[in-house]
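Excluded from the complex is one protein chain; the other protein chains are retained at their positions.
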Amino acid sequence: MAETIIKINLNESPYTNDKVHNRWHPDIPMVAKVKPGDDFKVECYDWTGGQIKNNDSAEDVRDVDLGQVHFLSGPIEVEGAEPGDLLQVEILDIGTFEESQWGFNGFFSKQNGGGFLTEHFPEAQKSIWDFNGMFTKSRHIPGVEFAGCLHPGLIGCLPNRELLDTWNEREQGLVDTDPERIPELACLPEARVAHMGQMQGAERDAAAAEGARTVPPREHGGNCDIKDLTRGSTVYFPVYQDGAGLSVGDLHFSQGDGEITFCGAIEMAGWIHMRVNLIKDGMVQYGVKNPIFKPSPMVPKYDDYLIFEGISVDESGGQHYLDVHVAYRQACLNAINYMTKFGYTKAQAYAILGCAPVQGHISGVVDIPNACATLWLPTDIFDFDMHPNANGPTIAVDGAANDIPKAADLD
Amino acid sequence: MAETIIKINLNESPYTNDKVHNRWHPDIPMVAKVKPGDDFKVECYDWTGGQIKNNDSAEDVRDVDLGQVHFLSGPIEVEGAEPGDLLQVEILDIGTFEESQWGFNGFFSKQNGGGFLTEHFPEAQKSIWDFNGMFTKSRHIPGVEFAGCLHPGLIGCLPNRELLDTWNEREQGLVDTDPERIPELACLPEARVAHMGQMQGAERDAAAAEGARTVPPREHGGNCDIKDLTRGSTVYFPVYQDGAGLSVGDLHFSQGDGEITFCGAIEMAGWIHMRVNLIKDGMVQYGVKNPIFKPSPMVPKYDDYLIFEGISVDESGGQHYLDVHVAYRQACLNAINYMTKFGYTKAQAYAILGCAPVQGHISGVVDIPNACATLWLPTDIFDFDMHPNANGPTIAVDGAANDIPKAADLD
Amino acid sequence: MAETIIKINLNESPYTNDKVHNRWHPDIPMVAKVKPGDDFKVECYDWTGGQIKNNDSAEDVRDVDLGQVHFLSGPIEVEGAEPGDLLQVEILDIGTFEESQWGFNGFFSKQNGGGFLTEHFPEAQKSIWDFNGMFTKSRHIPGVEFAGCLHPGLIGCLPNRELLDTWNEREQGLVDTDPERIPELACLPEARVAHMGQMQGAERDAAAAEGARTVPPREHGGNCDIKDLTRGSTVYFPVYQDGAGLSVGDLHFSQGDGEITFCGAIEMAGWIHMRVNLIKDGMVQYGVKNPIFKPSPMVPKYDDYLIFEGISVDESGGQHYLDVHVAYRQACLNAINYMTKFGYTKAQAYAILGCAPVQGHISGVVDIPNACATLWLPTDIFDFDMHPNANGPTIAVDGAANDIPKAADLD
Partner (left out) sequence: MAETIIKINLNESPYTNDKVHNRWHPDIPMVAKVKPGDDFKVECYDWTGGQIKNNDSAEDVRDVDLGQVHFLSGPIEVEGAEPGDLLQVEILDIGTFEESQWGFNGFFSKQNGGGFLTEHFPEAQKSIWDFNGMFTKSRHIPGVEFAGCLHPGLIGCLPNRELLDTWNEREQGLVDTDPERIPELACLPEARVAHMGQMQGAERDAAAAEGARTVPPREHGGNCDIKDLTRGSTVYFPVYQDGAGLSVGDLHFSQGDGEITFCGAIEMAGWIHMRVNLIKDGMVQYGVKNPIFKPSPMVPKYDDYLIFEGISVDESGGQHYLDVHVAYRQACLNAINYMTKFGYTKAQAYAILGCAPVQGHISGVVDIPNACATLWLPTDIFDFDMHPNANGPTIAVDGAANDIPKAADLD
């Protein structure tokens, strides 16, 4: 029986738990120690640390304090790990807490976080997903149920000082190009609600002021939000510090490629079971800069797809040069529009793209001037047939009768 | 036995064949007529119309006349098709010509076309791939063999006048932002080597001057270069004109997501067997703007992957805002670097990413400021084990001993 | 959170738990009640009720009291179920107990149960499999680790009186053809160690004397030992009594087609989470005699196989007429022989075939006089490459150094 080396209490604030942190900094003390070959469990808060509740109001999503995210469990010291090594992490399992059989998905207000389609969904909305064993469905979205593909949205090792400085400099540089933008261009260090683990006093305050936010994926992995980094996969992380310092959090029950709703996947609290090993000097030997991984042997077989194309001409007809971001947005909008023909509201369709195991492929990136992206919608997750046919679509669900709760922005 | 309604002769120039064209224009005359429910075959030139030869010199790739591409077979009239319909095309099969059991992949010179990694591979290179039944391998790239996933790189219906004008205007607008750029920002109409099918005289000349180039994917589909649009898939195309006017070409034996080498996939001449049907008024009924499709029940099971992450920080450390294009480029460069540890040259690794059934996923597009893209490299296509292990990589191939032919730019 | 409607205590004998039974009889009282649409959990003993221990001796397998098997949890009443209905059971999840992260596989002595290859493995042997999250491996079998495909070996509804009588008569008839045979031809009712749930007194004794043994699969399903009836699958069971009376047990962490080792799969205690619904009059409407089911969307992707053929000519050269049993035995023996070339003992190879997700296909049953069966061995479960190649096999494991414990028969 694997030991649980980091425990949490869902009834207490993550700020009371000193084995949790919400910033990246080289000096955050290790909170547990394991050896190569060990397997162990780690418990994790949901990414917001409990700010979002299982109810039918989106006010908590509207009012979320994004400065707090993401609460990570760690860092964990791996004996013998040295800079330049690769830390092999086998994700042996991920699970939910018996008393917390639900997750949430939300669209942030454009005023507070936004999302991939924030121009189309500018106000906060929230759907709750109940877990039934391997499966999930939402009381806010009819006609859809699917098996989860549980994975950590965020996992990686502590940066060293040099890497931290690099991050802060380049992200500050980006913000400086348009400092007033809403949403902001990057999340810069913010001491206000930093949780620096077991750091104390002045050292803690200094680190909080410069600790990198956990929002973006970076060289070490971090918030990659890759739905395929699921239970059963094996990941190879760059190590920058002695002992590695592995931290993990932001567990997802399921997610679509792109995590387009930003808040995000089906977000949950839970636990993760891992086994670690080392490849000494692996970064140089294999030429690894960012993490690499092998997918799990066990993933849901939702492989009958309806595939939507998008090109880099935006909603207004604007021409963009090989812009995959714009192309994928068009593919998503095309899918949403299609789904409304079967009775879904646009918000429900958007939430499905964020939560279900949809694939997003980069299909063409060289045929100037248009990039082509494809959105793969798994059709077996619906309890009706949504393929096109000669008779046209049939209304299969009454989405509007029970739409996803929305919370208007406060003035 | 399905009838071949368009035939070609590989020994003659495509300009001699009036059932072929290389520009999109509403007035190109139909060259064949079919009814809903019919199935039929169409023969196709390779996309360059035979400019690239089965030899060991890349000079033809360097000197290619890109103004000529792509040679399409069609347009085919579908009885009863009207604007607003969806044309359902079942791709029943795709095949090679008995006498032409090979294809090519190339990197264009940065001076003449370029490609996704043209800064890293600025000069023309070419690999030849031999077909052995379902499988292919290249004399220029050791240690790799895989089954093809044959598909048309380019397929769609004729635009109407309004759509043509939209295309020309918005692409001209883009070029106008940086008219001297090399490579150019878009391929504008070019009468010089236009092939307008059965058009004649002044009408032909006028159309050649404004006919849209076939290079980018657009609303009608066109040059989508989607590797999953393979034999066995079913596609639903928007119809803009009476009779639809379906054209097809640019057949690929295999391709990776993104077709990153631009020239491109494993390019080939061959034939395609299709069955057509109509969904009347389908564009409105299903809310379809770009084509949608169902993938084939039959695709190669190369599903043991090694997955490389990339983020939108470029090779020089430059920070880009949620730029999937940059992120995917990093993932590709990471994969190339990794593959060199087993003995491949960088050019060989690049060619493999362009030719083999690699997947490119849009993994995260909301975690500001970094997009995250993943490159999925199928490991079963190699005749050695390329997974990381504690002992480090072993040189498995001697790539440099027989590298991909290169042709230096002429002054 | 689903309610656990039947609980067990691994530290107490199953005979102390009156929500458990080990015989099929129409009069066993219902122990819990659910409604169509409900989901709920049920805890289950391992099939032997704890007779087999986590140690390195096979004496418990040798001395097992097979009269006691299988301990089932139930019967569960489903409100509204009537004879002729189909009971739809969605297996939402199956799990292990935190304190019992292991399972066992054994070969019974030919004197006490035997097995598919009992002539080759006449003495009792036992391997212990440790669970590491989704995965399992055994300290008695090197070089192999795989993800589990958890499923109930035994599940079905109570028979009615007529069906019970049919079973007893036809199985008695078979035994009567060779009553002295060892192993016996069928397991007839045996009151000695019968556990009749909540039945009491004379009624209980009478039922114990005629209660059908749980060993074979029968019309109602029962001990089908189908590895694909896994978590995530949906099964449709015939209903013979008011209230249905669903019972379940014999949970497996993993199993190969045929469960050839008889004891059997990787046997475990654990829990199962189910949702029930009714198809009224479904047996007639759909013409269902035996259960039918839809497989899970989530199963391990161990799909690179090495496939062994067997024909119905036995080990001694004896010719059998279209006998798939003999053919499959040959395929299994062929696979075992092959695996020994890489260092396994025959017992280890046999255990792997019983435990890992091997497939057994009925490949030809009409080509007189030989049936052809195939054994599909998944190669990805091994940590070495076991495909044939021109250099011949390499010893990859030292199986004999730590073989599966064996217990000699007592005189």
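Things to note:
Just so it is clear, A, B and C label the chains in written order, and each chain counts residues from 1 on its own.
Here is the rule we go by: a contact is a pair of C-beta atoms (placed from the backbone, for glycine too) under 8 Å apart; a residue touches a chain by one contact, two chains touch by 3 or more.
Quantities reported herein were computed from a predicted structural model and do not represent experimental measurements.
Of the candidate positions C:Pro26, C:Gly103, C:Gly211 or C:Gly282, contact with the unshown chain belongs to C:Gly282. Which of C:Asn17, C:Thr48, C:Thr96 or C:Asn370 touches the hidden chain is settled by the complete complex: it is C:Asn370. Touch with the chain omitted from the figure is made, among B:Tyr302, B:Tyr321, B:Tyr338 or B:Phe382, by B:Tyr302. Panel shows subunit C; residues 86, 88, 115-116, 166, 170-171, 173-174, 183-187, 215-219, 221, 223-228, 236, 257-262, 264, 277-282, 285-295, 304-311, 313, 317-319, 321-325, 328, 330-331, 334, 337-338, 340-341, 359-374, 387-390, 392-393 of it touch the chain omitted from the view.
For subunit A, the residues touching the chain absent from view are 301, 303-304, 380, 385.
Counting over the whole complex, subunit B has residues 1-2, 39, 91-93, 98-99, 101, 132-135, 146-147, 231-232, 273, 275, 296-302, 380 touching the chain that is not drawn.
FYI, only the chains that are shown with their structure count from here on.
Here the chain at the heart of the shown protein, by mean C-alpha position, is A.
By number of C-beta pairs in contact, the leading pair of chains is A-B. Subunit A and subunit B, compared by their mean Cα positions, are separated by 32 Å. Once the centre of each chain is set as its mean CA position, subunit A and subunit C turn out to be 40 Å apart.
For this pair, subunit B with subunit C, the centres built from the Cα atoms lie 51 Å apart. In subunit A, there is no position where the chain touches two or more neighbouring chains simultaneously.
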